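For this depiction, one protein chain was excluded, whereas all remaining protein chains were kept in their positions.
So, subunit A:
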Amino acid sequence: MNTAVLRTEVRLFRREPGALFWILLFPTLLLVILGSIPSFRHHDPDLGGLRTIDVYVPVAVLLGLIVGGLQSMPQTLTGYRERGILRRMSTTPVRPTALLVAQMTVYGGAALASGLLALAVGRVGFAVRLPEQPAGYLLALVLAVLAALALGAVVSALSRTTKMAGAIGSAVFFPAMFCAGVWAPVQTMPHLLARIVGYTPFGAAAEALNRAAAGHWPGWTHLGVLVIWTLLLTAAASRWFRWE
């Protein structure tokens, strides 16, 4: 890890108002809007006595990392390759890997910050209880971030141009949001659908976060699904990624 490159990438990230809004603020904003609907603040027996707002906190937590990992990062990385920035870096003693690692750290960090903000606003604004199994919650969250970054790296590896990265990113973006439960939280999905979604990276992440929020250990199946996805996607990305 090259700290000068990382500092530079953090600084550049702060100059992207679009990315800042969609990754850091949008998920929490969505939570606030949903929380402003009175019926979403009532306990619902269909949700095991939880309120809709309770169920949407983990969704908001995942949303930031989906936007960062699948939309923003692949576009930035592909742009760096397209513009020859990675190539220019290749002629210095610092390898272009430093830029890749810095990008992942920036987007991973932003996704985590976005998640923590959603948890905090949920707690303060809508009295959503903080995760009762914090260690398990954090582990699930970190694994979900890694899976999102690996998926983003694959998108970037498969895209020759920034436009392609945008298109492929969006194609993966909507299924990822569905699995995370943006339209219907996993708890409300029909049993079979929930099982299938549970094998996708963000479905597994949603289930793991829900369990940890309720005070249980996230379950090795869901964590295992995340680990396997991360390994597979990382292997695919390093197989196909081109520096120029």
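Worth a mention:
Assume a contact is a pair of C-beta atoms (placed from the backbone, for glycine too) under 8 Å apart; a residue touches a chain by one contact, two chains touch by 3 or more; residues count from 1.
One rule holds for everything that comes next: contacts and distances are computed from a predicted model.
Only one of "ABC-type xenobiotic transporter", "Formate dehydrogenase subunit gamma", "Cytochrome ubiquinol oxidase subunit I" or "Allophanate hydrolase" fits the UniProt record of the hidden chain, and that name is "ABC-type xenobiotic transporter".
Here the missing chain is touched by one residue of A:V5, A:L24 or A:A150, and it is A:V5. The hidden chain makes contact, of the residues A:W22, A:Y80, A:F126 or A:W229, with A:Y80. From the options A:G18, A:P38, A:P93 or A:P190, the residue with contact to the unseen chain in the full assembly is A:P93. Residues 4-5, 8, 11-12, 15-16, 80, 83-85, 87-88, 90-95, 244 are the ones on subunit A that touch the missing chain.
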